[in-house]
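This structure is in structure tokens; I'll ask about it shortly.
One chain of protein is taken out of this complex; the other chains stay put.
Labels run A and B following the written order; every chain starts at residue 1.
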Amino acid sequence: MKYLLTLASLFLFTVYSFAQKVDYDKKVEELGIKLAPPATPTANYVKAVRTGNLLYLSGHGPSRSDGTSITGKVGQDMTIEEGYDAARQAGIALLSTMKAELGSLNKVKRVVKVLGMVNCTSDFKDQSKVINGCSDLLVEVFGDNGKHARSAVGMNALPGNIAVEIEIIVELK
Amino acid sequence: MKYLLTLASLFLFTVYSFAQKVDYDKKVEELGIKLAPPATPTANYVKAVRTGNLLYLSGHGPSRSDGTSITGKVGQDMTIEEGYDAARQAGIALLSTMKAELGSLNKVKRVVKVLGMVNCTSDFKDQSKVINGCSDLLVEVFGDNGKHARSAVGMNALPGNIAVEIEIIVELK
Partner (left out) sequence: MKYLLTLASLFLFTVYSFAQKVDYDKKVEELGIKLAPPATPTANYVKAVRTGNLLYLSGHGPSRSDGTSITGKVGQDMTIEEGYDAARQAGIALLSTMKAELGSLNKVKRVVKVLGMVNCTSDFKDQSKVINGCSDLLVEVFGDNGKHARSAVGMNALPGNIAVEIEIIVELK
């Protein structure tokens, strides 16, 4: 009987491991990323809305660890590398909102779509390299399930002069 | 028997009232908003497409009551307040299209997503305050069901130099 129970436990564990190879919450910790509870928007909108098994996230900007926004136009006030870091921070803000909405990142099935908007000069051409900061983060955390359809584009101005604004659509389990 | 019927009617009325506390069509009237039948697009696109229980609305611009477009760049030709009014008018245009597509606004379950694009100068920073004109309207009409995920961003140019262009996704009952 004891033997049977052990066997059953082992079997269930294997099934579970197979179904959920990576713990996304743990993965975020391992990457040394701290997810803060996101600030509530002051206006008449919310950070995320779920419809069916899709979660639509609002456009998120990048913040430093002290909570201040990362601002400036890439190609004028910022280098591509600084833009990349800003896009990664916007990605962390998106993960924070997902965690707060869902309780656990393990409820994410797939990142479907990213719209990455870069505050930049009109002769700037490397929006893709900037938005990679967010795309790379999503794949670091979710693996192949983090790969998404994407548009990376240039904007002449963003709210509060933030460096990037990124919105995403996520499919839930 | 008569008594039972009255009781049943009362019960059904209560259930109905609970399920649909607010009549959105009436709410629009109460707000003094007139929804006009929307103009047909001249090109090969339509004002809205339904797929499953989602309604995708095209980017809508703002019009005055005489039908002419509200044009100009916010931060140069228009103040934030004028931009806010323009965003409200674009919101009214979106409500008009919803009404025309659905017959009644009461078929709306939830506003899911708003992409608010502001025609502005490259040093303008208050896109959020402008797009609030549309967001506030949606919450005035639909209450908590009007709260949405949102991106509010700056554009260097919009068709016909309209002040804002706003597209939304709506979940239907």
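Basically, a contact is a pair of C-beta atoms (placed from the backbone, for glycine too) under 8 Å apart; a residue touches a chain by one contact, two chains touch by 3 or more.
Computed from a prediction, not measured in an experiment: that's the story for all the values here.
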item	value
Residue of A:S69, A:N106 or A:S128 touching the missing chain in the full complex	A:S128
Residue among A:K27, A:R50 or A:K113 touching the omitted chain	A:K113
Absent chain, residues of chain A that touch it	52-54, 110, 112-115, 120-128, 132, 135-136, 138-139, 146-156, 169, 171
Residues in chain B touching the chain absent from view	43-49, 51-52, 56-59, 73, 115, 117, 122, 155-161, 165, 167
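One rule holds for everything that comes next: only the chains that are shown with their structure count from here on.
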item	value
Intercentroid distance (Cα basis), chain B paired with chain A, Å	28
